[in-house]
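I am attaching a structure below and will ask some questions about it afterwards.
Note that one protein chain is taken out, while the other chains of the complex remain in position.
Per-chain residue numbering starts at 1, and chain names A and B are given in the order in which the chains are listed.
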Amino acid sequence: MEHTKHLWRALGILVVVAVSGVVIRHFAIPDSFGEAGSYRYDALAEIASKPVVHGNDISCRECHADMAETKAAGKHAPVRCEVCHAPVTTHARDG
Amino acid sequence: MEPAITTGYVFPNDLHIMWSLMIVIYPYVTGLVAGAFIVSSLYHVFQQRELRPVARLSMVGSLAFLLVATMPLLAHLGHPERALNIVVTPHFTSAMAAFGMIYTLYLILVIFEIWLVYRKPIIQLARRSRGFKRWFFATLALGVYDTSERAMQVDRRTITVLAGLGIPAACILHGYVGFMFGSVKANPLWSTPLMPIIFLFSAVTSGIAMVIVLYQTLMKFSGKSISGACVQSLAQWLWLFATITATLEILEIVTLAYERSEEWVVVGELITHKIPFSFIGVQMIFGSLIPFLLLGIVVLMRRFLTDPLRNTITFLAAFILLIQVFSMRWNVVIGGQIFSKSMVGFRELYVPRLFEREGIVTALAIMILPFIFLALFNHFLPLYESDQEEAPGAPTET
Partner (left out) sequence: MPRDEKVEPVTAPEAEDRRRFLKQFLMKASGVAVLVVAGEKVFFSAHAADSEAVPPGTGEDYDPTRHRYVYLIDVTKCIGCGACVRACERENNVPKHHFRTWIERYMVSRTGDVAIDSPNGGHDSFPPEVTGDDITKAFFVPKICNHCTNTPCVQLCPVGASFRSPDGLILVDEKRCIGCSYCVQACPYGSRFIHPETHTASKCTLCYHRITKGLLPACVEACPRAVRKFGDMKRLKDEVSEIIATHQVQILKPELYTEPNCYYIGIGKEVR
C-alpha cells in the first residue's frame, strides 16, 4: 500500500512501547507472586514473623508459681495475668 | 486523628470519610473525557456535520482531561509510588485493576486519532519553522511528509474507524468508573446496576456541556463568530442527555424509596437530612430542572430566538449542568460515605480543607491544568478550523 508509511511508523512505535512494557512488567513482578493465588506468597511468612507480645498464664507460672496458685484460688481465677499486669515480653525485657 | 462527631451508632472504624474530594473529581474528569469524545464521534462517525466547528476542540479537550485523570488518584493513594502495582500485578476480580489497561488503550486511541487529524498542520509547521521547533514537529510527523490526496484519504478512513472504536472505549472507560461504585455491595447507595448507566449518561451530559462552554469561550477570545447551527445542535443533544440523566438519577432514588427495604432507612435519612442542599437543591432543582427549562426553550422555540440569545441561554444551561454533574459525583461519592455500614449511624459531614493533600487547592490545580494544556495546544495547532481549510478529519462519504 502506498501513502501509508506514516501509519506503519506509528504502529512500529506502538509495538516497541508495548513490547518494552511487557518486558518491564515481567521484571517488576515480585518473587513468589502467584504461587498460591493472586498475591505474594512470601507475605504469609512475613506476617507470621511479627513479634509475639502476649504469652499466657503458663508463661507466667514458669516464674511465679506461688502467685499463680493464689490467683487460682481467688475470685480472679478466670482473668489472665497479663490482662492486669504487663504482657510477658515487655515484662521479661524490663527484667 | 481525633474521634469525629457522629450521630446514631457508627462502627468504630467508620469515623472518617475514606474517599475524599479527589475521588469526587476523578469520575468528574473521566466523565468529561468520555463525554467530549462522544461529541467528536457525533461528527466523525454519526456525520453530524453542523458539529464540525467543535470536532477538533472536543477531541483535544478529551485528551486534555485524560492527561490529568490519574492525578486525583495519585493524590489520594496512601502509596502513590506503588501506583504501578496496578499494572504489574493486576488482580482482575477487581474493577479497579482494569484501570491501567483501559486508560492506556484509550490514551493510545485518542492520541493516534488526534495525530491523524492534525498531521497536515503538523507537517506544514515543520516545513515552515527552523531549529528546535522544526525538529520537534518533524519528530511529531514521524519524519513522513506525505500530504498527498491519497494519504489524506487513508487518514480520513482511519480516523472514522478510530472514532468508531472510541465510542465503546469511552463508554467502557466511564462505565467502569460507575461499576466501581455500583459493585460495592456493602453500600446501599452505590450498589445498583443503574450506577454505571447513570455515570455514563451524566458523563456525556458533562462532556457536551464542557464543549459548549469551551467553544463559546474560545471563539470569544479568538474574535471569531460562533456558529449558531453548531450551538443549536449541541443544545439539542445536551437536552436529550441531561433529561435521561436526571430521569435515571431520580429513578434510582424512587426505586429505593418505594421498595422500603432496610437501605431506605439510612438512604432516606441521608437525602432528606444530611445532604438535602447538595442533592435536592443543587443536583435536582438547580442543576436538573433549570437547565431542562432553559434548553427546552432553545430546542422548542428555536424559530423565535436570535443567535446571541440562543448562545447565551445554552451557555448558561451548559454551565449549570457542569455544576449539576459535579454535585452528582459529590453526592454519590461523599453521600455514600456519610452513613456508617452499621446502617444506623452517620459520620461527621465532610468539608474539604483548602490546603491539604486532598484539599481544594489540589483539586483546583488539577482542574485548571487541562485548560492550560488546551491553550498551549491552540497556540501551535488551532483548535478550530478556518472555513477555507479542507478538513482532514471530515467524515468520508463512503
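By definition in this document, contacts are C-beta pairs under 8 Å (C-beta built on N, C-alpha and C of every residue); 3 or more make two chains touch, one makes a residue touch a chain.
Nothing here was measured: the structure is a model prediction, and the numbers come from that model.
Across the whole complex, the hidden chain's contacts among the shown chains comprise A, B. For the chain missing from the display, the contacting residue among B:85, B:129 or B:378 is B:85, taking the whole complex into account. Although one chain is not shown, part of chain A still touches it, namely residues 30, 33, 35-59, 62-63, 78-80, 82-83, 87-89, 92-93. Against the chain not shown here, chain B presents residues 1-3, 8-9, 11-15, 18-19, 73, 76-80, 82-83, 85-86, 88-91, 93-97, 99, 180, 183-187, 337, 340-345.
The working rule: only the chains that are shown with their structure count from here on.
Centre to centre, using the average C-alpha position, chain A and chain B are separated by 40 Å. For chain B in complex with chain A, the residues that touch the partner chain are 84, 87-89, 91-93, 108, 112, 115, 119, 141-144, 146, 148, 150-151, 154, 158. Note for the complex: chain A touches chain B at residues 1-7, 9-10, 13-14, 25, 28-30, 33-34, 38.
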